[in-house]
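With one protein chain held back, the other chains of the complex are shown just where they sit.
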Amino acid sequence: MASKTPVVEAKDLHAGYLPGINILNGCSLTANQGELIGIIGPNGAGKSTLLKAIFGQVNVRSGNILLNGEDITGLKANKLVEKGVAFVPQTNNVFPSLTIEENLEMGVFQNPKDFKERYDFVVSLFPDLDKRKAQKAGGLSGGERQMVAMGRALMVNPSVLLLDEPSAGLSPVRQDEAFLRVREVNQAGVTVIMVEQNARRCLQICDRAYVLDQGKDAHTGTGRELLTDPKMIKLYLGDLADQK
Amino acid sequence: MANDISVGKAEPGCKKIDPILVADNVTRQFGGLTAVDVKHVEIPRGKITALIGPNGAGKTTFFNLLTGFDKPNTGTWTYEGKDLAGMPSYKVARLGMIRTFQLTKALSLLTVIDNMRLGAQGQAGEGFFKAFIRPLWSANEKRITAKADELLTRFKLDAKREDYAAALSGGQRKLLEMARALMSDPKLVMLDEPMAGVNPALTQSLLEHIKDLKNNGTTVLFVEHDMHMVRNISDWVIVMAEGKIVAEGPPSQVMKDQAVIDAYLGAHADTDLGTVAINKIKVGK
Amino acid sequence: MNRLLKGPARAIGALIAGFLIFAGLLTASPASAADADPSTFAYTIAGTLQQDDTPITGVTIIASKDAEKFETKSDEFGEWTIMVPTDGIWKVELDTTTIPKEFNLANKDGAVNEADLSQTDFAAVLFKFGTDVVVKQSFTDQLLVRVFAGFNFGLMLAIAAIGITLIYGTTGLNNFAHGEMVTLGAMMMWLFYSFFQWNILVAGLVAVAAVTAFGWAQDAGIWKPLRKRRLGLNQMMIVSIGFGIVARYLILLFFAGDTKDISGAATVIQLGPIFTSDVTLVSMVISVLALLGVAYFLTRTRIGKATRAVSDNSSLAASTGIDVERIIRIVWVVAAALTGLAGVLYGLQFQGNWSMGYDILLLLFAAVTLGGLGAPLGAAVGALIIGMVVEVSTLFMPSELKYVSALLILIVILVVRPQGVLGKKQRIG
Partner (left out) sequence: MDIIQILSLALNELVAPMTVGYILCAIGLAVHFGFTGLLNFGQAAFAALGAYGYGYAVLVFGWDLWGAILFGLICAMAFAALLGIPTLRLRADYLAIVTIAASQALRFTVGSSTAAPITGGSAGQSQFGESFYALNPFPEGEYNLGTVTLTNLELWMRVVAWGLVAIAALFVFALTRSPWGRVLKGIREDEDAVRALGKNVFAYKLQALVIGGSIAAFGGMVFVMSSQANEPTNWGTNFTFITWTILLLGGAATILGPIVGGMVFFALLTLIESFLEILVNAGLLPFLLIEQVAQIRFLLVGLILMLLVIFRPQGFFGNKKEMQFNG
């Protein structure tokens, strides 16, 4: 399913929020057509920042981002959505006072004609959303919100889906559900770039992963390779584990 | 494994030989979500304790509860044997339990030296009536200023003395906030992510300052993500996940704990999601 | 800065140009300055003295307030009129020595009465003569009358308050210049309906359209550039206070300070103990329809849903592909239209003057706060409650203090339940 055509290419990104302080220090990433890419690394390594930089929410100071070969560095969010990039933030990712159906409708705001068709597609992936479509998203549990958020992002028929920690704040069982959902979405043909703190789960489902450390891509490989790599534990827990 | 901090085996909620802070049954809920659910924890006196855990584990919320910046749903905790539950944050600080914040709260439009002076306790001139009578506080002000200058020198901020705090870099603000916290000679310093946003060049000096604190007899409790730092300076590590304390002990021991590795690397279920057929796992509502 | 100045400068330029054209048109209208000649006084107190349908002639009637005193005599039909220069509560008294012997007051204290000119420029005062046949209105009847008045007032507050809350929800701005849109609505209605004598419907539509255009221009000329500048919300609030003052005094310059009678010919209709008019009833229906329209817009239309999405979380809305600035512009236009409509209806029922909108601004804030800031339909309910409180409170306290009760409610709510009575508690931190 995954081909070798690059869809998203980030090259040597330097970016940060505060003047003078870069969170990303020369970070690169390539996602090919149909791939499920994981971004993992210790807290504070710049994973979310990388995702936000791709989605134009962080000021990129140098380096550039290509979408299907076209430079999209610094484009506004609504332009990116038009170009088929969808983003699911880690927190506050649903509209609490809107119903589930309305949340999904917002996903396809720019092309209301497509609503019916996309809605059918999304609820075929998440049948629960259809059953509870009149319920307000504010009253949902964390896992359900995650489902709504992902469903909303899929409404635009994105070619690339950016997910920021879909497992954040979920119980282990719900986390597993969320990961399966991501896999399903990916298998439906969407290129997914996912930031995850739950590295093991992430590596289990992704095709390829980037390990970030201090704002750089320290390591890359297929999920399987990394899963069995002893360096992984070291990156997460420092070299502490070796010390007696 | 034996150690010189806990009474008996190091395990979640274990008793300490000499605790400075003891918390029981502290919970905090936001809507339906339980952010903090700590059954029992003791912080050892005169040591550096690290509070670690993945995003959303409830570390900062726990900090806020202990220091009176947030109100728990249930729970009691004592500091030096004094009950702190329900005590307003400023009183907690006056007892010698001073905290810093994850996002620095340098008082931007005060000069660096005024920031420092504000950290001092017992300045009579901070009372409204005494403020008018300079002799009542000028001697004290001199003493405070001298102390502030000494700390600024120690933290290498003396060159910035007269600058507005707004003019400092992110790392310098962290240093200033820490130095300011030390103005009151606290017994317990609580640092919320002291390394976040700090330029790597400054991290080493921050680490040294924290070690110095311990050498001067101050207890340190800090929240941190940076495992290198945790390994480097902490005597004791407490691990939180999903609001609960899942492990504690000396760093070398905790880092090998399966619960800790799981907390960071992911849940402990043995199923490999990469190989599970999608329709096998039924997704409930 | 020059580039940023452009927007506001353009708007101010346009305002000045408009002022020049408009002022030329209206130079004829008199300023408010009180003249010594009572016939130019703006406020009227009148009545008829009769006993069993017989007019009582030649009775001296004295109206007094503070140090000022005006008197007149009843004419051959028993009718009398006193013009007075200022608003407020006037004491109206019969000189009992001038009452002819064949007539007698129904009640010994009946020679003194009050005329309340705080809301209107005309008050009728009745003196009862003959045997004491005064049917004292029962408490229930009084309550009914007040509840009806409160419902009517609340409906008008509601459509204006929804405007405030939509703007607050999408932009975070506490708009202190909102009342001026109410005033502008009433003044435009006066201009087109009373002054130019247009058809009431056409005049109303044009008035609402004018306020709508004003809302659009406000956002384009002031608020959008300030949002772009990332001006803090508290700063924006102070800017809105300044803008409100400017707008208010421009209205004063254009329309002068006298009370404008906009009502035209209304037919009185009696519903049980309640006396009302066709204008009032139609106004109420229009208000209800407007509220239903807003509810429909917010819950059924795509733009309305997007408005709620922007209120919920504007950065998420932006990352979903919603053009947030466009939604905010639409919100300003809708809010201005509603608020202008409130002004038109208010003017038709209670007349208008240059500060009427500002006078009810705090009631609008009270309504919005009561309903939970940023919750449009909550604001409507809040407004109905506030309207009711204002009117019903007059049964228990002097009517001149009726706004005070609403303001006290506002303060108490903010202190006790800042999320509003109907709002949900937000997660803190």
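Observations on the model:
Lettered A, B and C in written order, each chain numbered from 1.
The criterion applied here is as follows: a residue touches a chain if its C-beta (ideal position, glycine included) is under 8 Å from a C-beta of that chain, and two chains touch if they have at least 3 such contacts.
Here the structure is a predicted model, which is why all the values come from computation and not from measurement.
The missing chain, though absent from the view, touches B, C when the full complex is examined.
Here the missing chain is touched by one residue of C:Ile62, C:Met83 or C:Leu253, and it is C:Leu253.
Within the whole complex, the absent chain has one touching residue among C:Glu71, C:Asp95, C:Asp278 or C:Glu400, and that is C:Glu400.
Interface note for the absent chain: among C:Ala46, C:Ile241 or C:Ala295, the touching residue is C:Ile241.
Checked against the full complex, the candidates B:Trp137, B:Phe155 or B:Phe222 give a single residue touching the omitted chain, namely B:Trp137. Hidden from this view is one chain, which touches chain C at 1, 5, 8, 19-20, 23-24, 27, 31-33, 65-67, 88-89, 174, 226, 229, 231-235, 237-239, 241-250, 252-253, 358, 362, 365-366, 369, 397-398, 400-401, 403-404, 407-408, 410-411, 414-415, 418.
On the side of chain B, touch with the chain left out of the figure occurs at residues 67, 69, 88-91, 93-94, 98-101, 105-110, 114, 117-119, 121, 123, 125-128, 131-132, 134, 137, 141, 164, 166, 177, 180-181, 183-184.
What we mean here is this: only the chains that are shown with their structure count from here on.
Taking the mean of C-alpha positions as each chain's centre, the chain lying farthest from the centre of chain C is B.
Chain centres here are Cα averages; for chain A and chain B they lie 31 Å apart. Rounded to whole angstrom, the centroid-to-centroid distance between chain B and chain C, based on C-alpha atoms, equals 55 Å. Touching of two or more other chains is recorded for no residue of chain A.
Among all residues of chain C, none touch two or more other chains. Chain C makes touch with chain A in their complex at residues 302, 305-306, 308-309, 311-313, 316-323, 424. Listing the residues of chain B that touch chain A in their complex gives 32-33, 54-56, 169-170, 195-197, 199-200, 225-228, 230-231, 242, 251-252, 255-256, 260-261, 264-269, 271-276, 278, 281, 283-285. Those residues of chain A that touch chain C in the complex are listed here as 55, 57, 76-78, 81-82, 87, 89, 92-98, 102, 105-107, 109-110, 112, 138, 152, 156.
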